[in-house]
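Here it is: the structure, laid out below.
With one protein chain withheld, the remaining protein chains of the complex are depicted in position.
On to chain A.
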């Protein structure tokens, strides 16, 4: 990058303006900042300007209850924030000192995740090409099972379409060979079954 004569001789005005911004100044805050985006809170937290108040669900007791409820046979997924896994991870790494019993919380989150994981696996038993309902699943969990469900839905849909279309084509061929009875038509198929080679 070329340096102009002006820069060699001293600072440019924009550079000075930038440097002036480092000076202190008195302000009147227009907001009481109690709730703000996690991203901003983390910035403040990192520069030691704030303490993060752990969300209600991210407490040992609450998670313990959820774990118990989640563990019950035939229970639905318990209600958790859509991004619970990510938020827990972020807070556990960046604001561990603001959480009460962070080790316990970490353990419970892991337990919760495992129970829910085995539940989604159970859900696979009910797989059909029409619909799948798993309420309260978080985005990370959905993302985790997305390929499995997307591909199996696709395959089941194609098989169902095929089953439907071959029923139709059977009926059509029945009409086409009106003199040939259905059972005769079946015989042609089964004879080729019996002698595959």
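By our rule, a contact is a pair of C-beta atoms (placed from the backbone, for glycine too) under 8 Å apart; a residue touches a chain by one contact, two chains touch by 3 or more; residues count from 1.
In this text, contacts and distances are computed from a predicted model.
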Hidden chain of the complex, named as in its UniProt record, picked from "Hsp70 protein-domain-containing protein", "DNA-directed RNA polymerases I and III subunit RPAC2", "Ribosome biogenesis protein BOP1 homolog" or "DNA replication complex GINS protein PSF3": "DNA replication complex GINS protein PSF3"
Chain A residues that touch the omitted chain in the full complex: 85, 89, 117, 121, 124-125, 127, 140, 143-148, 151-152, 155-156, 158-163, 165-167, 169-170, 189-190, 192-197
